[in-house]
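The structure under discussion is supplied below as structure tokens; questions concerning it will follow.
So, subunit A:
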Amino acid sequence: MSYQLKPWHEIPIGSIVPEAGSSKVNHTGSWRMLRPVLNYDKCTHCLICWIFCPDDSIPVTPQERFETDFEYCKGCGICAVECPYDALEMVPEMEIKLKELEEEIG
Partner candidate 1 sequence: MAKKRPIALLSELASHKETFGGDMPLAPGHRMCIGCGIPPIVNEIILAINEPVIVSNATGCLEVTTGVYPVTAWNVPWIHVNFQSAATVMAGVETAYKVLKKKGVIPEDKKIHFVAFGGDGGTYDIGFQALSATAERGHNVLYVCYNNEGYQNTGYQKSSATPIGAYTKTTPVGKARVGKQEPRKDLTMIMAAHGIPYVAQASPHIFRDLTKKTKKAISMPGFKFINVLEPCTLSWRFSPEDTMRLAKLAVETRYWPVYEVIDGKYWKVNIKPKKPKPIEEYIAAQPRWKHVLKYPDVLERIQKEVDEKWKLLLHLEEMSKKLAEEEGVDYEELFKVPEE
Partner candidate 2 sequence: MATATDKSMREIRWHGRGGQGTVTAAKMLASAAIIRGKHGQAMPEFGLERSGTPVKVSTRISDHIINTRAPVEHPEIVIITDPSLMFTIKDIIKSGTDENTVFIVNTNFPPDKVRKILDIPNNELWIVDASKIALEEFGRNIPNTAVLGAVAKATGIVDLDSLKQEITEAFEASSKLRALLPQNLKALERGYEEVYKAE
């Protein structure tokens, strides 16, 4: 949880949430066990991965797909299965984390 718990008199009446899309404070990337690794050479920016992503974790413009937003990506792998160009590969998050650590330590 990454929001401050508010006292009763600071919350809007009727348990209403007036800030649209405020769930972005929940960084669901922490759920991820597998990470979609994108091969830019294969990606055609068709946007199929984007429309099927359950977690709105694939930033796109109408023309282009960018690197997955790992703040939110839960690592389901639908993008990798549905990509018509095999541009995505699911890699265990631990492996990547370990590699990063090794690089850091040297």
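On the choice of candidates, all candidates are chains of the complex that A comes from, given by their letters.
Keep this in mind: contacts are C-beta pairs under 8 Å (C-beta built on N, C-alpha and C of every residue); 3 or more make two chains touch, one makes a residue touch a chain; residues count from 1.
Computed from a predicted model, the values in this text were never measured in an experiment.
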| item | value |
| --- | --- |
| Of 1 or 2, the one touching subunit A somewhere in this complex | 1 |
| Contacting residues of subunit A [partner candidate 1, same complex] | 3, 6, 11, 15, 17, 19-28, 31, 40-48, 50-57, 60-64, 69, 71-72, 74-78, 80-82, 85, 87, 90 |
